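Below is one structure. I have some questions about it.
Missing here is one protein chain; the remaining ones are kept as they sit in the complex.
Here is chain A:
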Amino acid sequence: MAAPMLRCLLFFLGMFFFGTNASDEFSEELFIKPLQKGYVYSHFQFTTKWNASIHHQETFQHYHLFPKALGEVLLHYDVQELHLSQTQGLWHHRQWGYPIHDAPPGAELWVWFKPSVKDIDKTWTDLANAVSGLFCSSLNFLDSKNTVTPRWSFRPQGLAHQGYAYRSYFMRYGTLPREIVCTENLTPWRKLLPCDSNAGLSTLFNAFHFHDANYHSLGLHVRPICADSACMEEAIELSQSLSVVTDVVSTSNTGAPHWSLKSLFGNHLVSACPIASKSVIMVQTANSQEPLPYRLTPEPTSVEEVIRGDQKHSFAVYQVPSFTHSGRVLNVAGTYNDVSGLQEDGTPPPIHAHRYITGYGLSDGGISCLIHSSLPVNQSIIYLDILPWFTRVYFSSLEVSNNGHKVPFKVHYVPAKDRSRPHHLELSFMLWPHSTTRVSFTFTRAFLKWTEYPPDANHGFYISSAVITALLPSSFGYTSPPQESSQLSSIFSENSTSYLIRIHTESLLVSLPTPDFSMPYNVICLACTVLAIAFGSMHNLTTRRFIKEEAKAKRGLLTKVKSFFTRQKDATLSEQADAAESADQNDIKEKSKEKLEASNDKPKEGDQS
């Protein structure tokens, strides 16, 4: 009796162990949300959940669905959480609400390292180089000049021990606003997917359509999460996301806002990824109370309604395998019955911001950020701003005001060090209900050495976006999944009451005074000439004395000729003086005498220096 039971037990243990070792789960989702004015927001979400702990070394020895290239990087550089986003275009919060993952224009990389790291700055630089190699982008430009350690923003999004995040010691944040995203970045990113572009939603990827879009963002997020709701075990979650906002009205032939998978991505969906445990397309059909004025074809598999906080969101869900088995294709399309409602702006989300540069000229300027709040209660936010060292911020000019009244704020400020550290400003303050708060400060522009300018010096330098972090009580315009999982389907089972948003503002362009780049040799020559004038004169005056010059015995030919003529003139003039006797002749005499003295003195005065 004991032996078969023991065998059973061993068998189950073996199954469990073996199962746990190889249990990766991959799900692919496509989220489509039509926005106002003919824009359509599409978001591809590929989530790999690997039931293993990120802290164990032996986790990274066997890979199944989790990409090996990325796993090696995570292992080697002791990474606990990695968040990378590469974006082209600006997300307009006011018109479009909140995206699922907010990303600034350019590239952004922030990493939480494991506590076992010895030298964080060096590891950060090495990691940036490795990631830039993995994704063919120039993240290797992330060095101490544009990296900061935010104090309150960017807390760990995954599992973390208590006290780990206290001072943000293990975290680095860097951003490159000038970075451009192109097919070169899309290809290695797509290669990390288990199905690549052979099957599933990734067959919809079309570089032409993506790069035509108004907003286009690649995201990669790795974090440790709970394996299940009991949270007894850890898992690693890799979330890859691709967000696109397409302007359907402008890119369609007819100018009609009807959209479909074919018009958005150029392709029908022909298959689902066989390795995926879940493959769905979700279309958000109702944002607030009123239904949207379009009709979906084909009919969705199910319609889910979720109440998040005080807002009702409803989604039309298509289970892709059921539409694409046995050779059929799926083309989800939305056709509008009534396009008039589209032209309105729509209600802006609870918090949105606008940042801009003030001032004129190339010597100084200011930055102002207007944060609009339409919440009925006070909302506390954290504002993070990173400025390069060459825009020298005056901390004494920082002010936060709301309609002329000063808003009290808590500040964490690290001033810049020339050429080694950027300005790091973090503020925490309250937004008053239904009002606009303005954060403003002034800066002065530095003058760089001529080798520090980029090739197009007059284009200017980019200042990265400011980041506003808040925990909203309302989910109006909110689309992100809850904390425990990046899968969008987890929205359906959510029951949280506060929603974390992170808003990135515009990135700014600032011009610096430029020297003339063609002039190094000339400048050195001229400056040294001035120095030489000083040196030569001082040398003369200090090493020589005044002496009375000896009368020259020998004189040059020209001087001889000249003195010959003056002697002749002397002779004639003195004759005239002798001959004359009258008053005017006296005058002539005096005049001639003066002339005589003058002519005598002239060569002498000319020489006397």
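Here is the rule we use: contacts are C-beta pairs under 8 Å (C-beta built on N, C-alpha and C of every residue); 3 or more make two chains touch, one makes a residue touch a chain; residues count from 1.
Criterion: contacts and distances are computed from a predicted model.
Novice: Of the options "Leukemia inhibitory factor receptor", "Phosphatidylinositol glycan anchor biosynthesis class u protein", "Sorting nexin-5-like" or "Proteasome subunit alpha type", which is the UniProt protein name for the chain that has been left out of view?
Specialist: The record names the chain that does not appear here as "Phosphatidylinositol glycan anchor biosynthesis class u protein".
Novice: Using the definition of touch stated at the top, determine which of A:Glu58, A:Glu299 or A:Asp516 touches the missing chain.
Specialist: That would be A:Asp516, which touches the missing chain.
Novice: Looking beyond the chains shown, say which of A:Phe141, A:Tyr413, A:Trp432 or A:Phe492 touches the absent one.
Specialist: A:Tyr413
Novice: Looking beyond the chains shown, say which of A:Cys136, A:Leu370, A:Met430 or A:Ala446 touches the absent one.
Specialist: A:Ala446
Novice: Considering the entire assembly, which residues of chain A contact the chain that has been omitted?
Specialist: 360-363, 389, 392-396, 411, 413-419, 423, 446-451, 513-516, 519-520, 523-524, 526-527, 530-531, 533-535, 537-549, 551, 600-601, 604, 607-609
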